[in-house]
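Missing here: one protein chain of the complex. Every other protein chain is in place.
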Amino acid sequence: MNRHRHAPSARILIAAAGVALAAAGCSSSSSSTSTTTSTPPPSATSAPAVAAVSTSQCGTKPGVAATGTPIALGGIVTNQPGTSFTDIANMANAYFACVNANGGINGHPIKYYIETEQTNPTQIAADARQLVDTDHVVGIVGNTSIIECAVDTPYWAKLGYYVIGSGIASQCWGTPNNITVNMGPRYSSDGAVQYAIAQHVSKIVFDQSNVPGTGYIAAGPNALAKAAGVPITDLTENVPISDADSVAIKEVDDAGPNGAVVLNFTPPEALVILKAAQTLNIEDHVKLWGCSTPCNTDFLAQSLGPKWNDKLFVNAELAPPDSTNTPTMNLYKAILKQYGKAVSGGIGSFSQMGFTEAEIAVHALESITSGTYTVATVNAAFKAVTNYNTGMLCQLWTFGNYPMHIANNEDYTVTPDNGKMVQAQGCTLISSVDPQIAAYRADAGTAALAPVAP
Amino acid sequence: MPPWSDFEPFIVSGLALGGVYALSGVGLVVLYRATGVLYLAFGAVGAMGALVAWSLVQAGAPGWISWLVCIAVAALITLGYGLLFGPPLSKRDPLVKAVATLGLTLVLYGVMDLLWTTSGGEARSITLPTDNSGFTVASIQVNWTQVIGLAAGVVITAATGAFLRYTNLGTAMRAMANDREITATLGVPVRKVEAAAWLGCGVLAGVAGLLLADMVALDATTLTFLVVSSLAAVLIARLRSIALTFAAAIVIGLVHDLITPITSLTNYRDMTPFVLAAVALLVVSRRQVMSRSREEA
Partner (left out) sequence: MRIRAAVIVALLAFVLFGIPQLFSLYYVDTMTEVAVYSIVALGLGVLVGRVGLVSLGQVAVLAIGAWSAARLLFATTQPYPVVLIEAGLITMVAGVVIGLPALRLRGLYLALITLMLAGAITIVLDTINFPNGGRGFLGYNGSAITPPAIRLPSIAASDKAYFQYSVVVAIVMFLLVFAHIRTRPGRAWAAIRQSEPAALATGINVTLYKLWALALASFITGVAGGLLAGASHYLYSIDFPAQNSIILLGVVLMGGVYSMWGAVVAALLYQFLPALLQNWGVSADWLTILFGLGVLQVLTTAPAGLADQVPKDLARLGRLLRRRLARAPAPAGGDPP
């Protein structure tokens, strides 16, 4: 009897050991794939620049480690199978680590608390309370979540936090105390649709994943298409997609030979649709394909073949890393290399967003002259950021005292080129035909347009 | 209602989707007939193998080696599970055995998300050499991979059906699946037969996993839970007939895709497998109580 009692437990131990071995032995596989994509190929222009940039530029006192009382900041990101935004928070953390190693904020190091969530509203609310009540954060930076803006905005508003994040839900742009560095699904889809319209397509099929707010997202492209007199069909797909063939056929049939299919999906889902179109040999049955920003990854460019060069046009919310050779871009790459071990995706829009948000936060914190870092002073500083050149965006970035914020409303368009995303069109303003954009520009005036000086 | 010509390409894609469900569904029924276990981890195991194959290709290994490794990984995991957890659960209800495989599914699902993360916007895919060549039907291209997928379903259906019925080893497997103890008293080398059954099933899961990763998506969530839709075909065949599973899978795929162009129904088309299975089962069970429990066996 005892023998039987012990043997089954041994089975569990064996199974658990197997799992541990697999995890330990194979853990190099994911990092090896990221290194093949994260180190940029040595190109004539960027190689010498990278070597010359020292990460110590991120702080005010190069080489001096910050040792004062920490300034606590927090961020909430989604992390579940298929949708993980931890890279954004981890890159922000890398930036803060660099700053801490080079003088900190007037000698104070930044302590960054990252909370992850699995799209559970109560859990997200609990995470916010953890940051405020237990971790005593004075500012919220780096939030990237499918529904966090929706769930927590009233809480942040009540406590006086002005959140800088990379949003997805509509509240990330439509409320006074949320602001982002990205454009989000609606305005990025606007950009993609706008590009398609500019190529004189005769019809647009806009297909998106069935996440919260599809109506809000589709309203922008619909307004643009209507104003241009181009018929538009709105479709949604439940994700994950298991029948990509029928989705691709449906889209292509609807768009027609002179039409455009514009997608708004996460990279893996967009990939299955595009790949299906390619294996069905129907990718040329429409004039062009468009995609909102999530498609802007080199992973996607590599997985798609050369057939998509100048066929797929992706709206890019941030400056293309490979073709941009500015000090800030090189600093980003250097910080990623030195402090960004936890950033699994390497160079790409996710880590760029994390960098930019951290950059803005640090800029704001450095502007505080009183030496006290409380919820009131830090968030006042966040709000006061005006015409800041992040080096990653088409425009100067302003928070502003407005009821809504679409600080990033001018974007690039990129296209795959043999495994990399390259620029197809430079900075282009999102059209004011989208009523939300019009409303924001009315509020913000010139601050809304503020292009970066060439 | 769209015109008939609109439906034509969906017939082709529907057959391909049916082939996908068939590959999974037939695999499940074969495993059930051979081991007595409804191996719900079929999709997860295949996904794991496919992801390992992807990693190998990224590291520079030639394609065919990665495929072999994929099959080997799936076979090893399945064999391991069968040897560890087959015997202690052999006397239990088929339901308990099936729920146990859900435990394996969860373990694999967690491991896959840990090792192959999506935190940087990673989008992975597997390409087989047969992907980009094929022939054109109804203005869309049918690629050879889909043909292979469908053919694999047919071959597996025929071959395993014959194997289980006509060979000694197959008969021994079926006997063991029915009642392990009695089979042991008949002098059948129980452990060897069991190992052979699980190993064979693991190979099947690996092959299916590779094909499905190519035809559907190389995504742990999609592939792991594809079994749920394939279960519909398995249920319609009442876990007995491999051929019926195949046929039901094809029908489900066809109906699913044919609904796509109908605008009022298109958002509900993913319900097709579930609705068909529920209706079929409830119609069949009108007259009799249906069970798969030890008590009533």
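Labels for the chains are A and B, by order of writing; each one numbers its residues from 1.
Methods note: a residue touches a chain if its C-beta (ideal position, glycine included) is under 8 Å from a C-beta of that chain, and two chains touch if they have at least 3 such contacts.
Just so it is clear, the structure is predicted and the values come from calculations on it, not from any experiment.
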Q: Would you mind spotting which of A:Val211, A:Ala276, A:Leu393 or A:Ala448 touches the chain that isn't drawn?
A: A:Val211
(Q) I'm checking contacts with the chain that's been left out. Which of A:Ile71, A:Ala92 or A:Ile147 qualifies? (A) A:Ile147
**Q.** Among B:Tyr21, B:Phe42, B:Trp67 or B:Phe85, the residue in touch with the chain that has been omitted
**A.** B:Phe85
Q | Missing-partner contacts on chain B, residue numbers | A | 38, 85, 88-89, 92-96, 98-100, 102-111, 113-114, 221, 225, 228-229, 231-232, 234-235, 238-239, 267-268, 270-271, 273-275, 277-278, 281-282, 285-286, 289-293, 295-296
Q. For chain A, which residues touch the unseen chain?
A. 5, 8-9, 11-12, 15-16, 19, 79-81, 115-116, 118-123, 125-127, 129-130, 133-134, 146-147, 150-151, 153-154, 170-171, 174-175, 210-216, 219, 238, 436
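We take it that only the chains that are shown with their structure count from here on.
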Q) Cα centroid separation between chain A and chain B, in whole Å? A) 36
Q: Under the touch definition given earlier, write down the residues of chain A that touch chain B in their complex.
A: 7-8, 11, 14-15, 18-19, 22-23, 26-27, 29-30, 32-34, 36, 79, 81-87, 90, 235-236, 238, 240-247, 249-250, 253, 266-268, 270-272, 275, 278-282, 285, 294, 297, 299-300, 303, 343-346, 348-351
Q) Taking the complex as given, what residues does chain B use to touch chain A? A) 6, 9-10, 13-14, 16-17, 20, 52, 55, 58-59, 80, 84-85, 88, 107, 109, 111-125, 131-132, 134, 136, 139-141, 143, 145, 216-217, 219-222, 225-226, 229, 256-257, 260-261, 266-267, 269-270
